[in-house]
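Pasting in a structure now, in structure tokens, and then I'll have a few things to ask.
Left out: one protein chain. Kept in place: all the others.
For chain A:
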Amino acid sequence: MGEAIVITSGKGGVGKTTSSANIGTALAMLGKKVCLLDTDIGLRNLDVVMGLENRIIYDLVDVVEGTCRIAQALVKDKRFEELYFLPAAQTKDKDAVQPEDVKKIVDSLKPDFEYIIIDCPAGIEGGFRNAVAGADKAIVVSTPEMSSVRDADRVIGLLEASDIKNPKLIINRVRPNMMKSGDMMDIDEVCSILAIDLLGVVPDDQQVIKSGNIGEPTVMNPTSNAAVAYRNIARRILGDSVPLMALERKKGVFYKLKKIMGIG
């Protein structure tokens, strides 16, 4: 039986979809059979980030309504044999499915996949409840900003009140130099407020935007710092103990990288 992991944050724009795409791809790179599930009905993005937009025939709502079987709606990734993707509908809204529907779909995917990564929409309403319904575990994404941390805290509270215990934290878009100068909340501060296990720290990286636009998950780019972070996160999900990248060193590489690219 596979494990369903929901990736959520409360606040929008902190990197749920990017994290879903990269963690899913990283797990596939490590040889796992993975299904990505987009539950952001009406505002789907995961297909774009994965570069699979033009291969979509059926979607989540079609499966729920019985228009097609799950197997027909699954889109096979163009890079990895063992990576599949179940898109959300773009023309419907979030009320088109109920939490039980999503749970049923996730449960029927579990026997065929080792990991099911569920991309959650922003907010804590119906879409959130849909996404969380089928999940066994949760990963909360937050940036080191007060507003994002506040929303993450709210979501952790809701997750803990549901059946999902011990959500894990990813701190995304970290800028080590800003943290060092005290202009950005540092890792310890975020962790002390949220008080959950830290799964990984992803540095802010322009490569992420670039690769998002061309529909290629960053994690495949070996020169990207964020890619290394996501690979480490995937290994931690598999149970390896990988130390956090040293921020100082990361900063050095980051600067060098910028210099090489001539944007520093």
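Operating definition for what follows: a contact is a pair of C-beta atoms (placed from the backbone, for glycine too) under 8 Å apart; a residue touches a chain by one contact, two chains touch by 3 or more; residues count from 1.
Note that contacts and distances are computed from a predicted model.
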Fill in: Chain left out of the displayed complex - its UniProt protein name, from "sn-glycerol-3-phosphate transport system permease protein UgpA", "ABC transporter ATP-binding protein", "Probable septum site-determining protein MinC" or "MucBP domain-containing protein"
"Probable septum site-determining protein MinC"
Worksheet item: If the hidden chain were put back, which of A:D101, A:D151 or A:D204 would touch it?
Response: A:D151
Worksheet entry | Those residues of chain A which, in the complete complex, touch the missing chain | 146, 150-151, 153-154, 156-158, 160, 192-193, 195
